[in-house]
Every structure is written in structure tokens, then in C-alpha cells.
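Every protein chain except one is present and positioned as in the full complex.
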Amino acid sequence: MKHLLSVEDLSPADIHSLLELTDHMVEVSSRPIPKVPALRGKNVVSLFFEDSTRTRTSFDTAAKRLSADTMNFAVASSSVNKGESLRDTIETISAMGVDAFVIRHKSSGAPQMVTRWTNASIINAGDGWHQHPTQALLDCYTIRAGLNRRDSFDGLRIAIVGDIKHSRVARSDVQAFTKMGAHVTLVAPPTLLPPSLDGWPVEVSHDLDSLLPDLDVLYLLRVQRERMDEALLPSLHEYSALYGLTAERAARLAPHALVMHPGPMNRGVEMVVDPGELPGSVILHQVTNGVAVRMAVLFTLLGSGSDLRTGDTV
Amino acid sequence: MKHLLSVEDLSPADIHSLLELTDHMVEVSSRPIPKVPALRGKNVVSLFFEDSTRTRTSFDTAAKRLSADTMNFAVASSSVNKGESLRDTIETISAMGVDAFVIRHKSSGAPQMVTRWTNASIINAGDGWHQHPTQALLDCYTIRAGLNRRDSFDGLRIAIVGDIKHSRVARSDVQAFTKMGAHVTLVAPPTLLPPSLDGWPVEVSHDLDSLLPDLDVLYLLRVQRERMDEALLPSLHEYSALYGLTAERAARLAPHALVMHPGPMNRGVEMVVDPGELPGSVILHQVTNGVAVRMAVLFTLLGSGSDLRTGDTV
Partner (left out) sequence: MKHLLSVEDLSPADIHSLLELTDHMVEVSSRPIPKVPALRGKNVVSLFFEDSTRTRTSFDTAAKRLSADTMNFAVASSSVNKGESLRDTIETISAMGVDAFVIRHKSSGAPQMVTRWTNASIINAGDGWHQHPTQALLDCYTIRAGLNRRDSFDGLRIAIVGDIKHSRVARSDVQAFTKMGAHVTLVAPPTLLPPSLDGWPVEVSHDLDSLLPDLDVLYLLRVQRERMDEALLPSLHEYSALYGLTAERAARLAPHALVMHPGPMNRGVEMVVDPGELPGSVILHQVTNGVAVRMAVLFTLLGSGSDLRTGDTV
């Protein structure tokens, strides 16, 4: 495995072995000194063409726990703004000695394109509406841990609710959850569904309330306020009334059901109830597991089996 | 001691023991390799809602000398600007594994509030007009070293001159200096004094010149140009004539007296003379001591006694 570009490239066995490795990384992260020397001397460069302090910080923390060197290439102040092409930027930074690029870009497919211009490993940290594979892996890990489903998600019922159309998280999660065996239902107003769902192994519903009692996982997506300006949503208030998680809806979930969200949350819109009050909320577990999953991904791409030596300390 | 929020929370004995520990940190800082492994694996995150490269760099340097990992969470590009609440931001970063947050915020009390949302230690690096406790500690350390007053400031006469009303430095210093036993006089035009000084253990004067010969410490505050726009100051020129440190005024100080300033200085306004020409100026000592004091604070909050082992090298 050289790159991580899309969940499509991962077999169920690949996902399993990344999640197994994540178990190790969770153990490393729980130590008094949560570091191993596994990637010492490796250079991991973040290249975020869209701001996301949250995701960038998670990768940064993961790389540091493995003793890699990290560098944030601030696109805003870079030659990209002097008209340099993406290709020249990549080739130039790459020539300084880079082992992995973590890339976020507004264009679907940009990380894939970048693989042609460098020998470094490429990790897709979100490209347009297309993919966000480490989010899918951390979501799988969180469900696996939260519902104690180590081997498969067979029979699990998961609803993904919100702006499916514009969401790389939804696309990645649908692929990962169904590869693991889960049954996924998309819940959204028709304007926020993709024009065609051909090839999506999902059901669609516009009625969240009737689904609630049977769900194992309720996955809420962030609703962007921009969607209203684009007339895709009549009002946030109406969205909230039909699809927001209120205390009433939360009460209708099964006791074991998990509530998830990729963050940042819009409180009062898709998240009306305070998630701190929900026993089933694993939203902060997602964040914590995100670091461990990214450690597993970085180690898989850049490490070698004997390097891990998780008994070693820095 | 879990947090450092305010000088109010520190007893004279607390201040003494932090200053004693600072002596060790000054020694560490003077080594050829000025680092100890004391906080290896600890994660210190700066969260500055107001810019202050100076203070942030000082904390960063302090954390690195103790071998902690550091992360600057750039508020300008974070989800805070997507409408995420401060609480969600703190809970999210915290879930990635943070041992201490260093927080600067324009609202008084914000760092105190943050303690409810995380298990990490909180260090207040300046909140509104309220507190800036590490500034007070580094000022105490600088006076203690400059006047050789290891045990108390009994009998010392300190004047703090300038915009007391809007100054968290003044509030923190008054508390710290008087806890150490000093006698503090505030010198300012009436518009730059707080509406009430009830409970401030200080005297007030509008006449700097008559005080000068008796001072042990002359502490100048930065005058913000904004105060003129707010009509609190007639002109910087007039301020300078009455309260600025000119060569003439400097000549009237006692030979042993110290001149201090928290920086950045407004040359030509509160600082008319070149401080490089003043034998009593300890302004750059304040900066140097700032790093050592912050090392002492970080170690007190995050280390354990046996961890310091200042004989160890990295």
C-alpha cells in the first residue's frame, strides 16, 4: 500500500487490518509518553488548499506520536499564489525530501493526480465532494469499538442524515460501512441527495422518525449554511424540524444506538439536543480515534513491519 | 496546582516556590544544550484568540526546552470561524490528547470557563483587561534578581505608570507585587484609571516627577494609540510630556532603580529615552526570564517532582 486515496481502493481485508493496527495505536496513545520511534526521520508534509485546522491537527498529532517530522505548507502564502502550478509546487517540495503528503483540495481527484508528480506517498485528506478515506476509517473504528463488532458489521442498521449530495464524508462512509457488511439508509430532503444513486448500495428515506427505533447508528452530517443561499434548503429551521436531532428524537433511539457526527457541529440545526447529554454520543470518540487511525495509516504507508516495535520508547 | 488562571489564586508561598523553580530553569537555559527531557510526550497547545507572537513564542520556547510537543492552533483559520462554539473547539482539540492549553482571549474569564470543558491544564496567557499571570511572575522574578530580594519585596517602592484601566498587566502585577510585600503606586491620568480602586492595595498619584527619586522600580505600561480615538487621551505628545520616561526623568531615578516595560514599547510615547542607554533597564531581562518562568509553570502543572532530573540531558 503506497497511497490512501479512496475507500474504493480498500478491500474489506485492508480495512480490517488497518483497524487491527489502530488497536495498537490506541494502546500507544494511552501511555504516559504516547510516542514510538517508528517513523523517526520521515518527513510528513500537510498541504491544505482548504482550511481545516481540525483535520490538519489530527494528522500532525498522529505523525508526531510516531516521531515523524511534520511540516505545514501554508498554501495561502505559497508560490501557488504567484501563479505556480500545482505540479511545480509538488515537484519542488518533493525535491526537498518528503515521504508523505497529506492533501486537502477542493477539486475531486486532485490527490490522485498528485501521485504522478512525486515518489512520496499521498494521503487524501478530503477532495471536493469525492472522498475522505481517513474519516471513513475512523468512523468504522468508532462503530467497531462502540458496538463491539470486531469482525463485521453484518446486520447493523446505519442511517446517514443530511446533505448527502455535497458530502465526501457520506460517499466515503457509505462505501466503508457497506464493505464491512452494514445496511445503510440515506435520509435527506430530495434537494440534498445526488441526482442519481445508481451504484450506491443504499436505501433512501425522507422520514427520519420512522427509522429511529431500529437504528444501531445515527450519523448526522453538517448542514452548511451556504445551502440556503443556493435555495437547496428553505430554512435551517425547517431542516431542523424534519431532520435535526432533538431530545424527543434521541429518546426514540435504542439504548445501545450510537450517535455520530464528523464535526464541526451546527448546534441548533442538525444537532438540537446537547450531545453531552446523550449516552450514545461517540462524537468525541471519533476525534480521539481519528488520531489513532491516522497513525495506523501513516505507519502502513511509511513504516516497515519490524519498525513498529511498540515496546520501544522514544 | 492544576491550572494557572490568576495571580489571585497564588499564595505568597506559591509565588516563592515558582520563583525558586525558575532559578533551576535559568540554569537549564544557560547550558550549551538548553533542554531537559522533563515533559517528553506532553502536548502543549497554544490557542490565541488575540495575536501575540511575542507571548506565544515565549511559551513555545519554554515548552520545547522541556521537550514537550507544541502545537499552535491558528484561530483565524479554525472552525471557530465556521461558527463552532468555543466549547466544541476545546472539547474537540482536547479529544486528540492535550495536556495543557495556553489561552489568550479578549474576554475576561474565558480561560476559567474553559476549565469546565477539558481535563487538560489551562494557562491564562491574557484574558481581556483581567489577568496575565505569567507576566506578573516574570516581573517578580526580574525584580527579585535585579534587586537581589530573594525572600520578600518588603519596603520596595514600585510605581506602575500608564493605562492602568485597560491593563491586565497592571492588575496582575499589583496583586503579585503586593503579595510579595512591595508598596505600589499607580500613576496615570484620571481617564486611564479604573472607575473604582476599592480593594486595590495601592496608592494613586498624578505626579510622576515627585515620586522618581524614591522608587526602586519604575514600571511603564504601553499606551495604546486607540485610547486617543476614544478621547481618553488628549494627545500622545501631552501624555509623553507628563508621563513619558525622558532622559531628564531617568536622571532623577536612584542609581539602583530598575526600569521595566512589558513590551512592545511605544518609543517616543511612554519610552522617550533609548532604554539601551539606561543602566537600570531590565526590559530584555524580562523577556529572557519570561521563558524560564513559563518553563517553571509548565513543569509545575504537567511534570512530577522526580521528572525534572535537571542533570539529565536530551
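A and B label the chains in the order they appear, each numbered from 1.
Here is the rule we go by: contacts are C-beta pairs under 8 Å (C-beta built on N, C-alpha and C of every residue); 3 or more make two chains touch, one makes a residue touch a chain.
Just so it is clear, the structure is predicted and the values come from calculations on it, not from any experiment.
> Quick one: which of A:Ala13, A:Ala95 or A:Ala231 touches the chain that's been left out?
Within the whole complex, the residue contacting the unshown chain is A:Ala95.
> Just to verify: which one of B:Leu86, B:Leu147 or B:Met265 makes contact with the chain not shown?
Result: among the candidates, B:Met265 touches the missing chain.
> In the complete complex, the non-displayed chain touches which residues of chain A?
40-41, 43, 69, 71, 73-74, 77-79, 82-85, 88-89, 91-93, 95-97
> Applying the definition given at the start, please give the residues of chain B touching the unseen chain.
These residues of chain B touch the chain that is not shown: 29, 31-35, 51, 53-54, 57-58, 60-61, 64, 225, 263-267, 284-285, 287-288, 290-291, 314.
We take it that only the chains that are shown with their structure count from here on.
> Suppose a student superposes the Cα atoms of chain A on chain B; what rotation angle should they report, nearest 5 degrees?
My answer is 120 degrees for the C-alpha fit.
> Please tell me the distance, in whole Å, between the geometric centres of chain A and chain B computed from their C-alpha atoms.
For chain A versus chain B, the centre distance works out to 40 Å.
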